[in-house]
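The other protein chains are all here in position, but one chain of the complex has been omitted.
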Amino acid sequence: MLTILFDGIAYGMLLFVVACGLAVTLGLMNLVNLAHGAFAMAGGYITVVLVNRLGVPFLASLPLAFLLTAAIGVVLERTLYVHVYAKSHLEQVLFTIGLVFMSVAAVDYIMGSQQQFVRLPGYLQGQINVMGVGIGRYRLLIIAICGLLTIALQFALAGTRFGSRLRAAVDDERVARGLGINVNVVFAVTFAVGSGLAGLGGALGAEILGLDPTFPLKFMIYFLIVVTVGGTSSITGPFVASLLLGIADVAGKYYVPSLGAFVIYTVMIVVLIWRPQGLFSRAASR
Amino acid sequence: MMAAEESGDASRTLVAQANAALAARARWSPLEIAFWLAAAASIFLFPTKHLILTEIAILGLFALSLDLLLGYAGIVSLGHAAFFGFGAYAAGLLAKYHVVNEPVLALLASGIATMLLGFVTSFLVLRGSDLTRLMVTLGVALVLREIANRLEITGGADGLQGIVMDPILGRFSFDIYGHVAYVYSLIMLFALFLVARRIVNSPFGLSLRSLKGNPLRAAAIGIHVNGRLVAIYTIAAGYAGIAGALLTQTTQFASLSVLDFERSADVLLILIIGGTGYLYGGLIGAVLFKLMQDWLANLTPQYWQFWIGLILVIIVLVGRDRITRTTDPIRALVQRATDRVWSGVRGSG
Partner (left out) sequence: MALVLQTVDLQKRFGGIVATNDVSLSIEKGARHALIGPNGAGKTTVINLLTGVLRPTGGRILLEGEDITDLEAHKRVHLGIARTFQINQLFPDLTPLETIGLAVSERLGMGGQWWRLVGSKSAVVEQAVEVLDRFHLADVMHERTATLPYGKQRLVEIALAIACRPNVLLLDEPAAGVPEAERHDILAAVAALPKDVTVLLIEHDMDLVFSFADRISVLVNGELFVEGAPEDVARDPRVKAVYLGEEADA
């Protein structure tokens, strides 16, 4: 029981780290980025290549995955995404689905369609026993890293100058520009950090979520659920939504495998109809 | 007295002009007639290509149904495959369990069943922003796919096998070359196209265009916006269901892929390639899409999705309206030709 809860929390935290970038781009730039999962996939493959082929230690590969994915993010943001900010949601959807298709085919072409595994160091394998509960070492690491990231993120958004600029840009872009905040830079940095986090999440999650070229499509709906159910007005909403989704998914697969993802999708629809702004958002914030 | 008569004449002229202008919209242009003649000719010109042509006709019908939603009513959907898939399974089950054996009747039954599903789910898309609609439609398709995956009657991941189709109208049996299937699909496509054409040129169709542009004002002149949206959503669902049913009937198989997200994305792409809001977009898009898929798959088998993605990205970056604007001169030409032909017909008649 507790093992399942623990696995669910690890899974949920992974989802959160990947999806929080999406929450920020959607909330801040009003951008529907269905290709967000592609950044997570990129992080996963970067780690696979670094660890398995180049022999980089696993823990050292994680920051590299973050940085490289963030770099990819900032390049794409400046060259491509910047042109679709002002377009309709339909067009953003088309554009980002296009990116998803391209990334899926490109990764398939370069790396092949089989599932990839990261060679984990020995000290991360196996379980440790805490008061009779078997806890996977790797999952413990995930929870530790993701937990720290969440706290750091909360602090960065609430307590730093960049955070206040970001929130100013969220609240009113024109006013923010008027105050001399370089909104373009804020957007680019945010996008980079968001994709970097997705990349880190993908790197950490390659083992748990499963990594193959269809990753962005398979998990797209999960990231979207986190964001739409959690709302985009704070990062607490997506965080809670991620944990609930993670626990529900793991528990559901364990206890009632016959239902599959059915319940999760149904709950999502109900929530969207009931609270279109998300479950945890300030009501009618816009 | 004189003045009154004159003004009476003037207003009669205005009414006549107005009538003429409104009637002109619904008139068949030479290009449209040519399009359907070409479609009919394809039966005889490409007898070896009937299998792929059948696929095109079905895709075209599917995209036409999305055009009714997106192009006319402005409802975005990322889960239109829900209705396609529902129709596909409905037709498969009807045939497999010998509920309705005659294909045309079964097709209609599948369409009506899908309309019911469309009617029920339409209430989910009435509220909320485009984003909510995208998520809800996507969610509905995913839920249906999960159901089809889990239920025993639908065959789960193996798909619905062992479907045997009776001859159409009791006379025309499906053949392995797809000759009968193509003629059957094309006739259905044409018939449903005629109905759709009638609908979009009706007051109902006009009101859809108005509420797509401005639902606030549409309600302020007495249009029941939600009622109209429910109606068109139901109709479009029926069209998609019939397209799915056609696929099952012509391939004698239904699998989970009919409910895939990729199918919803593909149909959106098809419609975007062909252009929205003039009914032919889906049909032209289907032809282009299949040709492209064929050609790209030959070039780089298995990676053709990359190029499809690239096309989507380019379409958005260049701008959809800019692409449609390049065809404006052609449209103007067609309009002039239509006017001339019709005035000629009236002159001689």
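The letters A and B name the chains in turn, as written, and every chain counts its residues from 1.
Following the convention adopted for this analysis, contacts are C-beta pairs under 8 Å (C-beta built on N, C-alpha and C of every residue); 3 or more make two chains touch, one makes a residue touch a chain.
These figures come from a predicted structure and were not determined experimentally.
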Hidden-chain contact residue, picked from the options B:30, B:167 or B:227: B:227
Contact residue for the chain not shown (choose from B:26, B:41, B:169 or B:314): B:26
Touching residues (missing chain, whole complex) on subunit B: 11, 14-15, 17-19, 21-23, 25-26, 198-199, 201-207, 209-210, 213-214, 216-225, 227-228, 231
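Rule of thumb we're sticking to: only the chains that are shown with their structure count from here on.
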Touching residues (chain side subunit B, partner subunit A) in the complex: 70, 76, 78, 124, 127-132, 134-136, 138-140, 142-143, 146-147, 149-150, 261-262, 265, 268-269, 272, 302-306, 308-313, 315-317, 320
Subunit B-facing residues of subunit A, complex: 32, 80, 83-84, 87-95, 97-106, 108-109, 217, 220-221, 224, 228, 258-262, 265-266, 268-269, 272-273, 276
